[in-house]
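Every protein chain but one is kept in place in this view of the complex.
As written, the chains take the letters A and B, and residue 1 is the first residue of each chain.
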Amino acid sequence: MRVTWDGREVEARPGQTVAGVLIANGVRSWRTTRAEGRPRGLFCGIGVCFDCLVRVNGVPDVRACQRLVADGDDIRPQRGAELPS
Amino acid sequence: MSRVVVVGGGPAGMAAAEAAASRGVEVVLIDAAPKLGGQYHRQDGLSSEDRLAPSAAHADRRWTSPENVEHVPDASAWAVEAVDGGHRVHVRVGLADDPSREGRVFATRALVLATGAYDRALPFPGWDLPGVFTAGAAQALAKGQGVAVGDRVVVGGTGPFLLPVASSLVGVGARVVEVAEANAAVTGWLSRPTGAMAGWSKAGELARYAGVLARHGVPYRSRTAVLAAHGAESVESVTVARLDRDWSPVPGTERRVEADAVAVGFGFTPQLELALAARCRLEDGFVAVDAAQGTSVDGVFAAGELTGIGGADLAAAEGAVAGFAAAKRLGAVVEAPLRAMSRVRAGRRFARALAAAYPVRSGWQDWLRDDTVVCRCEEVAKRALYRAVDERDVGAAGPLKLVSGAGLGLCQGRICGRNAAELAGLDDPAAFAKRPIAVPLRLSELAEESRAEAPVDAEAAARPFGIDR
């Protein structure tokens, strides 16, 4: 399965979460906070903290720890608050 | 409608579905995850098959979904509404947080809530750096995704759950630098269980984890905590120190430890959203239940960590009791599940002993600096909470949120709520827990016409149709 992270193709397998793919690829942070621009990544891992937000196929505010990857997903970092495209 | 609706596919929800189904009742089992098991039986997400550990209720076999159970995976239950004679559960089904999800509505006269709990994380300077995780995150990533959260990991917090987490990390190739237990050592009573801990069925399992850690030379230190995480863009090292009985750091005991990840867990917080939306009464921050797991609301049952933190065995026993009671409410012939009820009683004794042995002590508040972030979403520091109380005399959760900003972000106080309430001197642990929208959904999803569903049919449901096996 092929997905892209920030425009670059990365390996992914069915059943992986977006967070699983990113961490397996050495990415630890994929979001910045709205107020202070601080880096964030996975924190609670089970969908309650909303810290691991990521942009998937143009839609921001997707929890990377909950979202299963699908073939062709375009995954991008989220900077602060974003609108869907 | 004459079926039991169970929300949550962990040990409690699975046992509830199975118990109700065994009485011949139709069951809908709603779960947010793609695979059943919940946080405890976290399944390998990469494997194409279901490999559930044997459920505690039936130690002799794997759990398979009975025929009359409809398992609805990838389903976010975002609202519970009271309707005549029962409740309506509103669900979005599909890829997490995607606007393309499908809406479903389940009406029921017998609702079992088994929504579980999540790790409580206490704030400390640097806890918002990438590389700091909850213990549950480390566990979920290791067991569900086969990845380690880091190469050199410090595990900290309190309670026996730290052992399986450290052991899972070792299992996926991480080096666990140390395990810091803020209370007394688990291994103390593990080697010689006495008192209320004697005969606890989990003791053997924990001893195995302890064995794994010992073989890998992982130091396990009691009365110790991670007091700070350091790094520019992510964790590079942590400060670890000894604690006194109240969890205040003992001066002069601080050590710098090189690590690229920290996994912390200080017990668990119940996921109360749906229970509160159904207006179930709470007691000490958990859903109050009777001997049949009935809540204060007719037709709503609760099982598992919602009613108190007690682990998978207790959750499964409570789930079974709730499932039988829910089936009975729909008219099935059900005898009192005496064995499950006695397992519940025994489980609660252990749960009480565990809670007493692994409390969260107030000294954690000393770990914070004035500028330490308490609310991660809105980046609200401790200072802002203190000022709300000192300068404005804030005395309730609502005004505290609006004055300080804590709890106003996307997590809606799930992570900071208990900590902020304690720092502000509010004594209700569930002060931030009322979230009528139990999980966010897109505005377009909310705007969608709900798929019409037959109303709750009290008369039909009251007719006995149970098949006693």
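Keep in mind that, in the parts below, a contact is a pair of C-beta atoms (placed from the backbone, for glycine too) under 8 Å apart; a residue touches a chain by one contact, two chains touch by 3 or more.
Assume contacts and distances are computed from a predicted model.
Per UniProt, the protein behind the absent chain is "Glycine/D-amino acid oxidase"; the candidates were "Phosphate transport system permease protein PstA", "PRC-barrel domain-containing protein", "Spore germination protein KB" or "Glycine/D-amino acid oxidase". Only one of the listed residues, B:Asp31, B:Asp74, B:Asp97 or B:Glu422, touches the absent chain: B:Asp97.
The missing chain lies against chain B, touching residues 79-82, 88, 90, 97, 99, 277, 279, 378, 387, 391-396, 398-399, 402-403, 405, 408-410, 412, 435-437, 440-444, 446-450.
Summarising the interface, chain A meets the missing chain with residues 34, 59, 61, 80-84.
Everything below uses one rule, namely that only the chains that are shown with their structure count from here on.
Here the spacing of chain A and chain B, counted between their Cα centres, is 23 Å.
Taken together, the chain B residues at the contact with chain A in this complex read 32, 34, 39, 44-48, 95-99, 118-119, 121, 128-134, 136-141, 144-147, 149, 233-234, 271, 376-379, 409-411, 414-415, 439-440.
Residues of chain A touching chain B in their complex: 13-17, 19-20, 23-24, 28-29, 33, 35-36, 38-51, 53, 56, 59, 61-63, 65-68, 70, 84.
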